[in-house]
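Encoded as structure tokens, the structure appears first; notes follow it.
FYI, not all chains are in this one, though none of them got moved.
We just call them A, B and C in the order they show up, numbering each chain from 1.
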Amino acid sequence: GSGAGASGGGSDAKIAFLMPDIASTRYELFDAPLFTAKMKELCSGCEVLYQNAAADPAKQQQQANSMLAQGVKAIVIDPVDSAAAASIVQAAQGQGVPVIAYDRPIPDKKADYYVSFDNEKIGKLIAQSLVDQLKATKATGGILQVNGSPTDAAAGLIKKGIHSAVDPSGLKLLAEFDTPGWAPPKAQEWVSGQITRFPNQIAGVVAANDGTGGATIAAFKAAGAKLPPVTGNDAELAALQRVISGDQYNTISKPIKIVADAAATIAHEFAKGNKPAGKTTLFDTPSELFTPTVVTRDNIAKVLREPGFAVKISDVCTAEYKAACTQLGLNS
Amino acid sequence: MTTLQLRGIRKNFGAVAALTDVDLTVDAGQVVAVVGDNGAGKSTLVKVLSGVHAPDAGAIVFEGREVSIPGPAAAHKLGIATVFQDLALCENLNVIENLFLGQELGPFRLDDVAMEVRSWELLRQLSAKIPAVRLPVAALSGGQRQTVAIARSLLGDPKIIILDEPTAALGVAQTAEVLNLIDRLRQNGHGVIMISHNMADVRAVADQVVVLRLGRNNGVFDARGTSSEQLVAAITGADVTHRAGPVPTEGARQ
Amino acid sequence: MTATDLTDERLRPTSGARGAATALLDRVRAGELGMVPVMAGLLVICVVLQILNPIFLSSTNLVNLLMECVPVGIIALGIVCVLLVGQIDLSVGSISGLCAAITAILFVKEGWPAWLAVLVSLAAGAAIGLLYGQIFNRIGIPTFVITLAGLLSFLGLQLKTLGAIGSINLPFDSGLVEFAQLRFVPAWLSYVFVLLAAGALFVAGFRHAVKRRAANLSARSLRFLLVRSCVLAAGLGFAAWYLNRTRGIGWMFVLFVALALALHYALTSTKWGKAMYAVGGNVEAARRAGINVRLIYVSAFTICTTLAAFGGILGAARLAAANQASGGGDVNLNAIAAAVIGGTSLFGGRGTAFAAVLGMLVIQAISSGLTLLSLDSSYRFLVTGVVLLLAVGVDSLARRTRASHGRG
């Protein structure tokens, strides 16, 4: 016992920041560095202990336990599995360490705080944006749905959100697929098969993240077929480039900096021994929710110019995309 | 009493006919030597008898009943113990473990002291020069391994013992012990089938000599009434006149 | 009179201080030290990790570490069995996930008593092993392929079993979860265990020595037996004391050790165990010795899949949840790696139950040690790989000597 839970001013506290996987790039590239930066800004003596569970809930539990052994003052966690994370909350709270659920909720065990944009909403937003576009262009045919990993709880939420937009839209859902491990080549192979199966009937594809979205686009290109609008999610660099070049219809930008900053602020409060109040309540937990922005060619210039947006315009507008950027008025 | 009789055994390996219509009879208390050139089919015959290979045709009669020997375990059950030419030892196990493989003392709580004592007894009986019985067989010399294989066949109480070139790797003293042993086995009423390329050994211990040539019977000889030269002639097929009329021996039909 | 087993003139003397020293040197050079090099490897990485982060060897962290070993460690015990007979099982992850799901459904959704849910899940695990054995014995498909098919099929069944629910929480106050999270051996009892272990080792050694001497075989001296038991008592006693400074030794870890001891006994002291090694070393020789080779394969698979089920259930209990990801991730790879790191051969015929325990400790130590360092994922992966090589390198160098001494 290294005095976990003992009161300290929070000026030299250790804070655990536990992320779920490396399959999507944001955690490693944005969430962790942004959170750490904000924490340094709030409290220069504090130390952020970052861990990534590589999609393994047992590993995440192990990481949380060793954080507790190190005497962290607060745990910020994006659970690999929301149900399994209940154990972590149980163990931490048992030792007087507050838990802040980040990105994904922990419905079964009351965390001390929840900061997020919700995944179900993300699914709904990307799908709705596509459905609107198809209706606007009076596209004929149906929709393909490329979901995330069948073993990933967050993917399940996104899938649910997508259905909530696609099912009532009146557009036919031709087929859907849970991509094992979110692996783009698997998505590509599946979409190739559907192009054969439904020649000239695919009006649009809802892909649950940018990796599978990119794979979908590659499948159409490789088949020499006409590319319908394809969605994405995460606003990763490569996807922004595809949106600019017109290959990908949309992606979604989560205000990661805002969320990371909020989480850091709240964690710091907890570390100081305070109990910050929630802006709202979700799953019986004081919560703060942020709304992500759907990015299409129409608003990408604006989004990219927003202060605090994680990706730099100069990185997006490389030689390859210069022309398209210029067209959108994105000259860096 | 005829313990074992093989009739018309045939075995093909792909395009090679290893055994064609082979007959063999062994009585209790009789030592039958099987001789033949390399590749004549002796070991194949042994393997058919010990359940390693299923014959393509032919019948096996054991103690008057026609039997099928679907596997080595079945052969053991009938009372047929075999020393294979390739020894069939487990190199990763030590001498004791190999000796008692499949017939350990105390199945749920091995009695390793009793097994070690018995091992030393058996090995001493065969004049084995093995420095330690807890060495893995991989660490033994060729002759030492062969001694282990022979010792193993003595462990149960088999009715028929088959020895496929048992003395090939043995030293002078060990060879003499094995020949003695065969004699003792005969006296105790066991049937013995011995395969050897050494005509002197064959004539010293066998009652009857069965010659195989290119997978076929090539005569049955009385060991005492036949010279080494006659046997060699039958083996190589050099002496056609002799091959035509092998001497039926008293041991052959009783 | 010289003991029967020490009469050969070529044996170099091992008695007396001088002889003992030569013998030890011989054994070191011949690489016959069993688990010692792996332990040395473990020690090396412990030192390195402790230097990197002083919390690593703290009592709290070690208590966690031991508990975290258990689920995959138990699966690794089963893997040792299939590797021993020269086969492999790629599906232990899926099986563990499926059986975790079955337990959770029966226990939580259907309201069955925990013991019954666990029993049925274990039976399901055993049934899979029986099935594998039949397919292997009858059709002869390589086990790599059979268990790859199993990996896929049972993942499918797991998803199907969990159905729309996806993820099921096991109640924290259920005995199952408490056992895996909160039940620790009382300090006094842990010392009793230590004394019992040391005492049992001594009594067994002593009775064996008496029996050997009676049969005129060489035997260990009383002094050696006493010293050995005292060393064990001191070592275990210290470990227990250190762990007892915080929460102590989890019952789940005790269960793991008990299973390992049971498997060790079965492998070394029963007819079945000898048959396992024989089949792995030379299956044709085993068959010719009259061993029922098919039965041995079936037993190996069944033990493996049953233990996989058990590991999965305990994993779910520790996590207090069963979900679609249970048994995924690197469960397969870690379970096989634990066995191999502990010195089990992928080619069959070489390995021990303790290999799984030690190998799992190595893997868990690395994982836990790196968890304590705040590293980027990229560095973490990199360092894990390098430390793994380091740990196993010590053992391999020792074995290498053996190979150059002509002992495959």
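The rule is short, and it goes like this: a residue touches a chain if its C-beta (ideal position, glycine included) is under 8 Å from a C-beta of that chain, and two chains touch if they have at least 3 such contacts.
Just so you know, these numbers come straight off a predicted model, no measurement behind them.
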Would you mind giving the copy number of each chain kind in the full assembly?
A x1, B x2, C x2
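One rule holds for everything that comes next: only the chains that are shown with their structure count from here on.
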From the centre of chain B, which other chain's Cα mean sits the farthest off?
A
Per-chain Cα centroid nearest the overall protein Cα centroid belongs to chain C
In whole angstrom, how far does the Cα centroid of chain A sit from the Cα centroid of chain C?
39
What whole-Å value do you get for the distance between chain A and chain B if each is reduced to the mean of its CA atoms?
74
Note the residues in chain C that touch 2 or more other chains, in rising order.
none
Going by the touch rule set out above, which residues of chain B reach two or more other chains?
none
Show me the residue ranges of chain C that touch chain B in the complex, using the header's touch definition.
4-5, 8, 10-11, 208, 211-212, 215, 217, 269-272, 274-275, 277-278, 280-282, 284-292, 349-350, 406-408
Mind pulling up the chain C residues that touch chain A in the complex?
55, 58, 60-61, 64, 68, 71, 155, 159, 166-169, 172, 177, 181, 246, 315, 318-321, 323-326, 328-330, 367-368, 371-372, 374, 376-378, 380
Chain A residues touching chain C in their complex are 1-2, 22, 28, 47-52, 54-59, 61-63, 65-66, 68-70, 80-84, 86-87, 90-91, 108, 150-153, 156
